[in-house]
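Inspection log for the structure reproduced underneath, given as structure tokens.
One chain of protein is taken out of this complex; the other chains stay put.
First chain written, first letter: the chains are A and B, and each begins at residue 1.
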Amino acid sequence: MSTGEGFLHADRLFPADPSTRSIARGLYDAVSELPIVSPHGHTEPVWFAEDQPFTDAASLLVVPDHYLFRMLFSTGVSHDDLGVPRLDGGPVANGRDIWKTFATHYHRFRGTPSNLWVDHAMSVVLGCPEPLTAGNADELYQHINQQLARPEFRPRAFLDRFKIETIATTDGALDPLVHHRKLAGDGWIGRVRSTYRPDAVTDPETEGFADNLRLFGEMTGADTSQWDGMIEAHRIRRAEFRRYGATATDHGVPSAVTANLPLVEKQRLLDGAWTGTLTASEAELFRGQMLTEMAGLSAQDGMVMQIHAGVRRNSDAALFRSRGANKGADIPLRTNWVDGLQPLLDKYGHAPDLRIVVFTVDETTYARELAPMAGHWPCLMIGPPWWFHDSPHGIRRYLDQVVETAGFYNLAGFNDDTRALLSIPARHDVWRREVCGFLAGLVADHRLSRTDAEEICIYLSYTSAKQAYRFSS
Amino acid sequence: MSTGEGFLHADRLFPADPSTRSIARGLYDAVSELPIVSPHGHTEPVWFAEDQPFTDAASLLVVPDHYLFRMLFSTGVSHDDLGVPRLDGGPVANGRDIWKTFATHYHRFRGTPSNLWVDHAMSVVLGCPEPLTAGNADELYQHINQQLARPEFRPRAFLDRFKIETIATTDGALDPLVHHRKLAGDGWIGRVRSTYRPDAVTDPETEGFADNLRLFGEMTGADTSQWDGMIEAHRIRRAEFRRYGATATDHGVPSAVTANLPLVEKQRLLDGAWTGTLTASEAELFRGQMLTEMAGLSAQDGMVMQIHAGVRRNSDAALFRSRGANKGADIPLRTNWVDGLQPLLDKYGHAPDLRIVVFTVDETTYARELAPMAGHWPCLMIGPPWWFHDSPHGIRRYLDQVVETAGFYNLAGFNDDTRALLSIPARHDVWRREVCGFLAGLVADHRLSRTDAEEICIYLSYTSAKQAYRFSS
Partner (left out) sequence: MSTGEGFLHADRLFPADPSTRSIARGLYDAVSELPIVSPHGHTEPVWFAEDQPFTDAASLLVVPDHYLFRMLFSTGVSHDDLGVPRLDGGPVANGRDIWKTFATHYHRFRGTPSNLWVDHAMSVVLGCPEPLTAGNADELYQHINQQLARPEFRPRAFLDRFKIETIATTDGALDPLVHHRKLAGDGWIGRVRSTYRPDAVTDPETEGFADNLRLFGEMTGADTSQWDGMIEAHRIRRAEFRRYGATATDHGVPSAVTANLPLVEKQRLLDGAWTGTLTASEAELFRGQMLTEMAGLSAQDGMVMQIHAGVRRNSDAALFRSRGANKGADIPLRTNWVDGLQPLLDKYGHAPDLRIVVFTVDETTYARELAPMAGHWPCLMIGPPWWFHDSPHGIRRYLDQVVETAGFYNLAGFNDDTRALLSIPARHDVWRREVCGFLAGLVADHRLSRTDAEEICIYLSYTSAKQAYRFSS
């Protein structure tokens, strides 16, 4: 990207065959400087609203990144030593010690995407002169902290420096959106956008679900004890999110189940959700019905519906009790998109303005389910490789398995989906390099002309995400 | 193939590494001119029986090809504009307009096998001077229509020109086989063959199933109200199909379930099928029992049994109501071959003359189920990559995942399985090129000698299909 490669090799990730590599390099030249469109992720809106400097390498790079501490935990490092906060407020390591621990075990990320992302952030973003080792840990810690204090490392300057044209945060349906209001006042909406994520009021297995529904009613003036009122509350809040640049909703669900029930049945489920008396399968049905309802609202208001299905959250109960959610113990589940989406598609599959972007961590569904489905239904697009599969080999498997059946034009481009702000340029760069590599393979195979490859490459690196998420250009 | 490459690159699809490519090219030289054996497909027998010229590029190339219109539909083109007929007889676009629409959106097939097939048909078969674009659409439309009027483009001449040694059509158990009778009179049986496809009388969820059974009885003189009579009707019709060159049967089923029930239970299912009172799971059991019965008949009469399992047909109910079946909304289902085939194999797995060729659209079963099963049971062979997976990457994944466990000699060679007559040479060519590429990789790896690779290459391109389908040479 624009600020040079630092200690990274300019040809990294390109295919080894010299002529294919040369094609890939040429394609990359056409996309490496394109702006970044980040339509889905988990950065904190407060960063962009308040634009305060970051202060500490460890708390910025290690502590929020579950990719990092999960791997080290799996090989025997304690969460305390990695600074993962305890819910009981007990002490954990301080920044310098966390950083030292991280550096000492950094070799354990060899061969993983974390290695690419951290190296990129340290080299390209932070100007570190060499990769992290136990030996240079203290020195680099100091160097990074000094860098972070400089104006060009403030969040808004970061967006400028790495040409992040637009970035979406993900905010709960109950979020007061105070930071987005501040951003609006500063004329920053569009550059930063919200995304409507209503899981806390659509998943009856959420803790405090009845309280959430009550608050949801209070925020919107709708009667959330009645099914139609509850849907109306969504309609109201979706409109409000759109005022803060939101063009999309996001739905995290353990399965792809959807439903299409009569009103009396829906109300019965809602009543049970209020009283906390739903069985596990009723709760799944409730979530499934809510997906269908959200599709109905999207067909009306044009918000792009994202479905991230198939993860068992917090599978380590002891860890969840001691340190809470998003601590690296979320595990993919096999996902049945064909049966799951059938009720939703039966009802809304032909709605002209509906767009659904699906994300999976079950790669077996790429070629068997998602590509065939996206290759028929106009409303369906396939999101980029998600979570564990947002990696060089993961992207290769994805392109290998989706393109021949879904084509390039049913793909939604790239999402970085990260909480790790500094990894955003790295993640987009890996995607672009892998797309170039894949297309170079098709050119070398004489399946695609060099010119067509460049057009697709620009499309997948930039245009497709803007179009898929209906960002006005 | 024999008529030159036109605007296609001679090295297309070969591996990029120069030495591997050179090996692949050498192997391809040994097979590119071999005759085509097409043991399974969906061309129309009337074409070969009547041998009338085709007249229109759009109705020959676009309208019958669900690969083409499904992709364009998925990206926003209407079925009307693509000329997909409406069941209500309402108007759809005419040939020239269909062709223009197709050309305008042809770039959406980049990276897909359709792109390879259409380019091949236009270049090698039809002699178009360049790939289709919106700009040359009208000109090429006229060119193709003129070509089609020439004698060498009549169906029989087409078979000659592309060395199609034998081609099997697929015909329902209730088909009167009038075209095959004509072909027999012309001495063309052997060149063109029938295949026995009894789904309409083995799947009780078929519309009009009782009527079908009644007709089946009338055609054969057997009492299809009784289980044994119904089986006898199959025996009679299978014999009749064999008179028209059929060496194989074909069975399209949503799952791989088979059954092995006592007669009283079978009769109970048949009674329910007649009265339309079977539950969904009883219907599955009926189909499963029929697969076992068909295996039993194959063990007696030597007809090769093809099982195409695991597709949800017509998953878009609105489309099915408005335009009928085979409109691109058929979606793969996960398929359990291990549990599914167990009852059949328990009963007939060691029958000396039984041969079953299995086809899957669930690629996860290649390495986990089909290769291990075919690597043990003498009666089982693995069919080529099916449907969505009949593509360059699909073939690579197939060979990657089946060969090491099943070897080359449990594979049934290639099927084109197409309704698109002009794509037949292209499809066999893609298979041959990919086989050459795979084998070249083994030669480059020093796992296989060049000589052995050539022998296998000829086998997989030609001999294996003849042997697997028991065509006398």
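Just so we're on the same page, a contact is a pair of C-beta atoms (placed from the backbone, for glycine too) under 8 Å apart; a residue touches a chain by one contact, two chains touch by 3 or more.
As the structure is a prediction and not an experimental result, all values here were calculated from the model.
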Sole contact to the chain not displayed, among A:55, A:94 or A:315: A:315
Options A:22, A:59 or A:115, residue touching the unrepresented chain: A:115
Residue of A:394, A:425 or A:441 in touch with the missing chain, whole complex considered: A:394
Touch with the omitted chain, as defined above, among B:59, B:226 or B:405: B:405
Residues belonging to subunit A that touch the chain removed from view: 8-9, 11-14, 16-18, 70-71, 73-76, 107-113, 115-116, 312, 315-318, 328-334, 361-364, 388-389, 391-394, 397
Contact set of subunit B toward the excluded chain (per top definition): 15, 17, 19-20, 336, 338, 342, 345-346, 349-350, 364, 367-369, 371-378, 380, 400-401, 403-410, 441-442, 444-448, 452, 456
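Heads up, the rule we're going with is that only the chains that are shown with their structure count from here on.
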Chain centre separation (subunit A, subunit B; CA means) in Å: 40
